[in-house]
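Pasting in a structure now, in structure tokens, and then I'll have a few things to ask.
Missing here is one protein chain; the remaining ones are kept as they sit in the complex.
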Amino acid sequence: MAETTQTDFQPNIVAFLCNWCSYAGADLAGTSRTQYPPNVRVIRVMCSGRVNPMFVVNALQEGADGVLVSGCHPGDCHYMQGNYYARRRFKLMRNFLEYLGIEPERVRMSWVSASEGAKWKEVIEEVVEGVKAVGPMNKFKRRQLNW
Amino acid sequence: MAAKKLSKDKVGEVLRELSKFRLITPVKSDDVVIYREIGDPEEAFLDYGNSTVPPKKVVFPQTETLFRFTLGNPELREKNVEEEGTTVIFGLRPCDARAMSIVDKLFSWDFEDPYYLKRRELTTLVGMACVQPPSINCFCTSLGGSPFGKEGLDVLLVDMGDHYLFQSLTDKGSRLEEVLGSYLEEATSGDEEKAASMEEDAKAKIVRSIDPQGIPEKLPNLWEHPLWKRVSDACLGCGICTFLCPTCHCFDVQDEVEKGEGRRARMWDSCMFCEYTLHASGHNPRPTRKERTRNRISHKYSYYPKRFDVIACVGCGRCINLCPVNIDILEILEQVVEA
Partner (left out) sequence: MVDRNKLRETAKEIISRDDVRELIGYRAGTYGFRARPAFVYDPGEVDQLIFTPACVNNLATYITLEEKLPVPKGQEPDLRKVAVMVKGCDSRALIQQMAENAYDRDRILVIGIPCTGVVDMDKVQARFPDVLGPGEISLEGDKFVFTFDGKVEEVPKEELLADKCKRCRYPTPLVYDILLDEEVAPFATDDYSDVEALEGRSQDEKWAYWEEKFSRCIRCYSCRNVCPMCYCNDCILDRLRPQWIRRSVDVSENTVFHISRAYHLAGRCIQCGECQRVCPVEIPLMELNRKLYKDVEELYDFEPGVKVDAPPLLSSYRPDDPEDFIL
């Protein structure tokens, strides 16, 4: 079987970023010409609390090798509490997926504020490195069925 | 055709020989017996009662692609069942084989279903007689079946202790007998008589029964009878009784599309689900489990015999054994008789 070696494996990572902090943080990284791995596909949502845990599962099913959810630091949420709700949800989902055999490296969460362009770079580097280490996600990926 | 004998120590070789076809046998998945395609003869689990999921799924898969398409391209690529190749189901129970011959009538009725019929044509059924009825809730003898029934089968095997009595019953069976010629021996004399008496013993061990006489005619007159509410009070509306029924054959058709590529597939559906008859308007002509239960029983015991002259139930007992709330089709039928 031809396996992609870990060095040339370029993971697909779906990142759900909140409009007010993390999206702005990622934007800052971009405008500051900060270099970070190009493996991330960003989806902007209004709040990390808007991210339904099914988004994570669905992304993994549809071919993402990893998922990142990022929001404002605790206390900074534009909607006061959205990130607190998200934190509970993702802790449980992450643990649960790990229990089924889905590596926790694939399901990540971070707090990145609008001023943390440099932190965004670090987060992405760590996420990409983690997913590269565990390889492509093929456990419950939707297979292109041969009839 | 003269009966043959298949020594038990040759079963492994026989299965190896048959694995040049798509070979499906009962296997154990943890403690559950299911039918699965096997590569290694060791996987076959022939010392079993009956499977949880009936072998209907081999000829009528739970999910089956009908055709594939690409958005923007009017050309459809139809499924070619032929590519699946010759299939042998080894070791199924006579009731499940009989169920297939009952369902055949539907799929070859007003519209000839090419997928199902092609697969049936490609499939050879090697049955295993029930020397011991697999469960307390077996009642095949009430509905014209038998633990040694031959209907629908191409070959019937009877466990004679150290060997199987091998009887081929159809042309497909004879072809299989030719393939396996070198592993078969002349049947021991007296085996057939012995099998006949074993059949009587097995029948006598079946303790549950119903006399279906008159039920198909009576059911339509009980439409508004209070019994339906009472028998369905405990129903949860799950799909166990229908999905695990060897004669239930309802399906839904759905399109699945991904990045411009898609398929139209059909998948089992159950009349016990509330969405089964739900209209787009929100109206549901079978709004509660009462109507759904009534439909399930009426379909098996009235509509089907009216159209095809055979009751769509073979008495395998799965719906009784596995119902979470002990809804018992025999009890319902008794109430129908008494009503």
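Per-chain residue numbering starts at 1, and chain names A and B are given in the order in which the chains are listed.
One rule holds in what follows: a contact is a pair of C-beta atoms (placed from the backbone, for glycine too) under 8 Å apart; a residue touches a chain by one contact, two chains touch by 3 or more.
In this text, all values refer to a predicted model and were calculated from it rather than measured experimentally.
Residue-wise, the contact with the chain that is not shown comes from B:244, picked out of B:143, B:244 or B:313.
Residues 29-32, 34, 52-53, 62-63, 135-137, 207-208, 230, 233-234, 236-240, 243-244, 252, 254, 256, 265, 267-268, 270, 273-275, 287-289, 320, 322, 324-328, 330-331 are the ones on chain B that touch the missing chain. The chain not shown here touches chain A at positions 53-54, 57-58, 61, 74-75, 81, 84-85, 87-104, 108-111, 123, 126-127, 134, 139-143, 145.
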